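Can you read through this structure? Questions will come right after.
Missing here: one protein chain of the complex. Every other protein chain is in place.
So, chain A:
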Amino acid sequence: MLRYLYADELHKFPELARGMFRDRADQFKTRLGWDVKINEKGEERDQYDDLNPLYIIWEEADGSHGGSMRILPTTGPVMVNDIFGHLTGGKPIHSPLIWEVTRFCLSRTASAHTAGAIMLSGGEVMEGFGLTHIAGVFDARMIRIYRMIGSSPVVLGCEGSGRDQISVGLWPYSAEDCNRVSARAGIPRELSRLWFRTAFGNRAQHRFALSA
């Protein structure tokens, strides 16, 4: 299932959190050779993890980490502006209706549908919180993955070439994309919306209702 957890809620799921930070180390350092810091526990963390970001985590049936991504609003410090600002045409991306996704990560044992499931959560976040776009930084190999998942970004700028090419892109909210991603990932929208509502407590309690 998909879990939506702010950093200050991760302690409720210690195994899941450990798995996420270790799988990030495995993906970004070991497999992709990025210049990221690994701590003594074998976890990859950076300064953005200290800003109480929202993590969206695919939890496997056995409770382990299958994949995840990290979200921060572009009204605060974000990588697209701080580190890749030169790729967005000199104008920072700064809107309460645009959130940034980073550290899109899959465990080595992730199933074929995991990437799609995580992508679908991005659609739920956009829909549920009225966002217009998600912004993200991605490398060349992700372009094909996004296409397969069913939701490709609008690329704002790139640097480097071949496998090392890094791009900044925007995903506009599209109900059509959400439904396509949902179908390809094999997760009905009703289920995905239920996970979202479970996390953000949208079960009407009627405590406030005049009729109650």
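Operating definition for what follows: a residue touches a chain if its C-beta (ideal position, glycine included) is under 8 Å from a C-beta of that chain, and two chains touch if they have at least 3 such contacts; residues count from 1.
Just so we're on the same page, contacts and distances are computed from a predicted model.
A.B. asks: For the chain that's not shown, choose its UniProt protein name out of "Ribose transport system permease protein", "DNA polymerase", "Regulatory protein, luxR family" or "Glycine dehydrogenase subunit 1".
C.D. replies: In UniProt, the chain that is not shown appears as "Regulatory protein, luxR family".
A.B. asks: One chain is left out of this view; which of A:39, A:75 or A:109 touches it in the full complex?
C.D. replies: Answer from the full complex: A:75 touches the omitted chain.
A.B. asks: Looking at the whole complex, which of A:42, A:63 or A:96 touches the chain that is not displayed?
C.D. replies: Candidates A:42, A:63 or A:96; residue touching the omitted chain: A:96.
A.B. asks: Tell me which stretches of chain A touch the chain missing from the display.
C.D. replies: 6, 8, 35, 37, 46-47, 52, 54, 72-73, 75-77, 82-83, 96-97, 99, 128-130, 132, 200-202, 204-211
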